[in-house]
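My structure is below; once you've seen it, I'll send some questions.
One protein chain is absent from this view; the other protein chains keep their places.
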Amino acid sequence: MSLFADAFAWLFDAANWAGPNGIPIRTLEHLLYTLVTLVAAGVVGVTLGLYIGHTGKLRGAAVIVTGSLRALPTLGLLFLFALWLGIGLTPVIIVLAILAVPPLLAGTYSGIEAIERSTVDAARAMGMTEWQILAKVEIPLAMPLIVSGLRSAALQVIATATIAAYLPLGGLGRFVFDNLSLRRWDAVIGGAIVVTVLALIVDGLFALLERSVVSRGVRAARSRDGSAAQPARKSVAADAA
Amino acid sequence: MSWVFANVEQIWELTLTHIGLSIPPIVLGFLLSVPLGWVAHRYAVSRSILLTVSGLLYTIPSLSLFLVLPAILGTTQLDPVNVIVAMTIYAIALMVRSAADGFGSVEPSVRQSATAIGYSEWGRFWAVELPLAGPVLVAGMRVVSASTVSLISVGSLIGVSSLGYLFIDGLNRQFTVEILTGIVATIIIAVIFDLALVGLGRLLMPWTRSSAKAQRRRAAARVEVAA
Partner (left out) sequence: MIQFDHVSKTFPDGTRAVDDFSLTIPSRQTTVFVGSSGCGKTTILRMINRMVDPTGGSIHIDDDDIATLNPVTLRRRIGYVMQNSGLLPHRTVIDNVATVPMLTGVKKSAAHAAALDLLDTVGLDRALADRYPAQLSGGQQQRVGVARGLAIDPNILLMDEPFGAVDPIVRRELQQELLRIQSKLAKTIVFVTHDIDEAFLLGDNVVILRPGGHIVQAGSADEIISAPADDFVADFVGANDGKRDLTVRERNGRRVAVDPSGRIAGVLRAEQPSDA
């Protein structure tokens, strides 16, 4: 347990909070990588997901791609792209984005698929154009699952960005890899703790966001003791891991 | 390619190590999450606690977990046990939710009629709930298996050998073939595990075979976003 005590001593040492290799700067770097990746992956994943969800086309292909990407070893992919594209930020962002696309894609199209067919049918029957159906019906109702996909993607990226520091790159992984070979466990574990706390905070923020994008009307349906509303809630929650 | 043939022995050995590290977390994860998932399904309070805790555990980045565990377990930094325990924690974190959903997917009318014809709660679990939750459990295990096999290699960064060694060595030697070999070997393991799980599911749940496609689709939809 003294390892923990040392790690906390390292964490609360003011020297580790200052300068370009301080915890705040490294955290900002880490968040910056995450943000850039999420924007890139979001454009691709959400757009594709909306297309698949709205048209029902390519769904089978999406399931296969999503499933097989999961089996790809992150570490190998990261190093492979680093060799191909050279050490730097670009290969890392590409790999992180590849990892972030599947949850975003799956969250988006399953969010649309979870909408009652009759709701979309009625929207079309009353004269909404396909774009209006997407913008006024499908996206608002799928929003909680889209955010849930974003949340999974963000956590995945935060974790993998730590590994990317091996390449070498900035971010919180630096604390781990700079000190691992030196066997300075206080800094290694301290760095690991900072990453964990960051992940938990981001997770919590997304959890709040996820809750706030549920429309009030849908929330009313859930809180109501309707037999139809109950399973819907369950399946939405089930997908939100 | 010639590198692969020249190093077949080492690759095979790393593959076996990789498999050896992957199987315990997958099996342990299943054995521990099924009862936890059942409890989560059965009692509303435990559901929110268990699902929240497992959600938080899953949030911890793998590298952090590998590094922090020795401080908790009292193991050395290079001990493979760290990786096995960490992967088991992830497996449980993923699987408890799937198991709870699986038990939740059993039609209440089926459960009630089982009680009505005289099953005890214990008997009903084995004879009715577990088999009917089966398809969702299998779908969950497929996710667990794929992510375990892929994440094990991260352990090589802290010195626990597996196919991940090929990634690090390949990077240091600037040798793409070595990295690609590691990736392909990892995928092959993942695919074999996946086929084994599907096969096991069909073997144990013959009634799902006829509608296997529909079942798969439904079960897959449940867990798709999970990872």
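We just call them A and B in the order they show up, numbering each chain from 1.
Rule of thumb we're sticking to: contacts are C-beta pairs under 8 Å (C-beta built on N, C-alpha and C of every residue); 3 or more make two chains touch, one makes a residue touch a chain.
Since this is a predicted model, take the numbers as computed values, not measurements.
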item	value
Contact list for the unshown chain, restricted to visible chains	A
Chain not shown: contacting residue from A:L50, A:V63, A:L105 or A:A123	A:A123
Residue among A:S2, A:Q132 or A:S212 that touches the chain left out of view	A:Q132
Absent chain, residues of chain A that touch it	116, 118-119, 121-129, 132, 136-137, 140-141, 215-218, 220-221, 224, 226, 229
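Here is the rule we go by: only the chains that are shown with their structure count from here on.
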item	value
Between chain B and chain A, distance of the C-alpha-averaged centres to the nearest whole Å	20
Chain A residues touching chain B - in the complex, by the definition given at the top	1, 3-4, 7, 63, 66-68, 70-77, 79-80, 82-84, 103, 106-107, 110, 113, 145, 148-149, 152, 155, 158-159, 162-163, 166, 173, 176-177, 180, 185, 188-189, 192-193, 195-196, 199-200, 203, 234-235, 238-241
Sites on chain B touched by chain A in the complex	55-56, 58-65, 67-68, 70-71, 77, 94, 97, 101, 104, 143, 146-147, 149-151, 153-154, 156-158, 163-164, 166-168, 170-171, 174, 176, 179-180, 182-183, 186-187, 190-191, 194, 220-227
